[in-house]
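We show some of the complex, not the whole, and keep each chain where it was.
Chain IDs A, B and C follow the sequence of writing; residue 1 opens each chain.
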């Protein structure tokens, strides 16, 4: 399988050292998540060749060694695209000039200028000087520019930080499509766990320059012991098969091990499988099946694990067939309902949560 | 006021000398300035000092030492003669070499400090977009330092036009060969032919003023300015 | 004020420097020497340079200056220059087109004009195709030769006394009479003038490669 092998030791200033050894899939989207100053940008810089790790480090994309003892491929030969945390547009070129910059400099790829302009809605900006763009506009141009280099690996450092909600979800959709269509692997740095969960297939958690956790999003999300589940925005990811369309109400039905989950409409043929992100905070449990509720999705589940904590709220891991849901409830509720491991309860998933448009489905 | 043929010769020679010198200054000064801008330490400080050196000596004296260096019986003089078949001293080539040495600091130093102020991030961005170092230089550094190049080249050009101590010494003031405008002008002043001096100086000043004016005006309007 | 400010054409400066030092130690009157080419000094004098005495390299410049404002004493001759050839053992070298030659600029320096007169002589016409380099003044012509850049130079004899120079016959060129002009009179200047005109000084000027005035 194609992979990105990293064994990086990079001594920075300010007592910071990036020290990591891991193998990431060079396919799909890998999110890099971690607090500010944990070394996310430093890692991307090393991969891009903009920062030199120690001599003995190795960076390998599939069979190409980008960095190895005695060998260092310079950045412009690595075939990467990099969207920087600051846009770094060329001030002497207009928007179009910036977009065209990589065209002559990389082997012709499958992404055309027109496509990028369309996806990112850059039509109106083409003739503008880049110093007259707003922050969000700059960021979109930077994304487009990186795409037009037809990279073999796309590095994105918080590309959506300056975008408004609509533009951000538009961009997210683009990146997803792109990842699916062009098979360009992406490393995606973000502080926004929702963004991460919506987008990523794989996750790398960094803290103080070290990997704390790494694995597929599905695995990491449903485990109670990862940093992710401790986050405000913990969520489980489950897979379902499209089983029907409810045209009149604009819903799609997914089969989850025999149960029907209704989500906002996905125009996909029946039988195709899909990943759904279900935030823990949207899931509540009841002992009795609620009736006459506006909540559409109510499933019988088994409590697999109860977080043992003295905090006001706790996480439950609920099994639904062979898959898992997470639920965040108050300790008081858990106590009042007398919840125990292996109890059979009903999980109700606030439907609207699954209906928030394309960004909620992967 | 018609120009006589000696003056025409001098004008032609001056323009040729200043153009060739400026071209060489930019050609040599650019990589040197780039190299210096990327380095710190003793070696680069020493080279910077060396580049600035010719400024300290009065041009005639510098010219005198260059003449000692270029004379046919020196290593340099002999090597040149073996290579080109002609004598170095009192040739157009000698004028060019002398002028380049004399004006080098005016080109290297502004370029160096402009290069140092190029945002590193832009070069990194260009690298990730597939631009080789040379390409980056051409497509990012050059456009961003256009105005400094203009400044440096115009300083170098003007300085060569005005310079005469070095030229006089290593050129030998041979009409049609090494007699440039500045020497002709100097001769008028020396021989108290003030009217002719005024005429020539006036023409020179007006022409240069006009040239520089248009140069600076055009560089101003299309200037890029980073907002942030 | 017991300082004499002297402007001196460069060809005479080495000689005058030597003389003035003697004067200074004899009389205690300070002498400052400012040297440049005759033309520069003249321009400066016209525009207010504070020189008491001006030793020019020719006769016309002092006369012009004197005619312009007619004050002070009339210019007088202090030395007559001689032309000499350095770089050869024989004047016939001037006929050799293979030998490069330096002279002073005939347009600005009297020694240059004299050199041209010499070169115009029929016997040297075979040398017309030689490389002829023109120093801005006589000194520079000598420097060209000194640096080894040219084979020969026609220069003031005063510069070449210890370089194995060959004298050029006096009759081959117009006389190189050098005039001095007094700009400002006073006791110090008078003393200086008196001393300059003394026999010992005249002898030293002659020894330095000049001839005495007619």
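Keep in mind that, in the parts below, a contact is a pair of C-beta atoms (placed from the backbone, for glycine too) under 8 Å apart; a residue touches a chain by one contact, two chains touch by 3 or more.
Fair warning: this is a prediction, and the values are worked out from it, not measured in the lab.
Chemist: Having one representative of every chain kind in view, what are the subunit counts of the entire complex?
Modeler: Chain copy numbers for the entire complex: A x2, B x2, C x1.
Please note the rule applied: only the chains that are shown with their structure count from here on.
Chemist: Starting at chain A, find the fewest moves between touching chains needed to arrive at chain C.
Modeler: Counted as steps through touching chains, the separation is 2.
Chemist: Specify the chain with the shortest distance from its C-alpha centroid to the centroid of every protein C-alpha atom present.
Modeler: When every chain is reduced to its C-alpha mean, the one closest to the whole-protein mean is B.
Chemist: Tell me which chain's centre, taken as the mean of its C-alpha atoms, is farthest from chain A.
Modeler: Of all the other chains, the one whose centre lies farthest from chain A is C.
Chemist: Let me have the rounded angstrom distance from the C-alpha centre of chain A over to the C-alpha centre of chain C, please.
Modeler: 91
Chemist: Nearest whole angstrom, what separates the Cα centre of chain A from the Cα centre of chain B?
Modeler: About 57 Å separates the centre of chain A from that of chain B.
Chemist: Averaged over CA atoms, how far is the centre of chain B from the centre of chain C? Could you give it in whole Å?
Modeler: A distance of 35 Å separates the two centres.
Chemist: Name the residues of chain A that each touch 2 or more other chains.
Modeler: none
Chemist: Identify all positions of chain C at which a residue touches two or more other chains, and write them in rising order.
Modeler: Touching at least two other chains: none.
Chemist: Of all residues in chain A, which touch chain B in the complex?
Modeler: Residues in contact with chain B: 48-50, 74-76, 78-82, 84, 86, 88-93, 101-102, 105-106, 129, 131-132, 145-146, 149, 155.
Chemist: Contact residues on chain C for chain B in the complex?
Modeler: So the residues of chain C in touch with chain B come to 37, 39-40, 42-43, 61, 64, 100, 102, 105, 107-108, 131-136, 140, 143-144, 147-150.
Chemist: In the complex of these two chains, what residues of chain B are touching chain C?
Modeler: 64, 67-68, 70-74, 87, 89-90, 168-169, 172-174, 183, 186-187, 189-192
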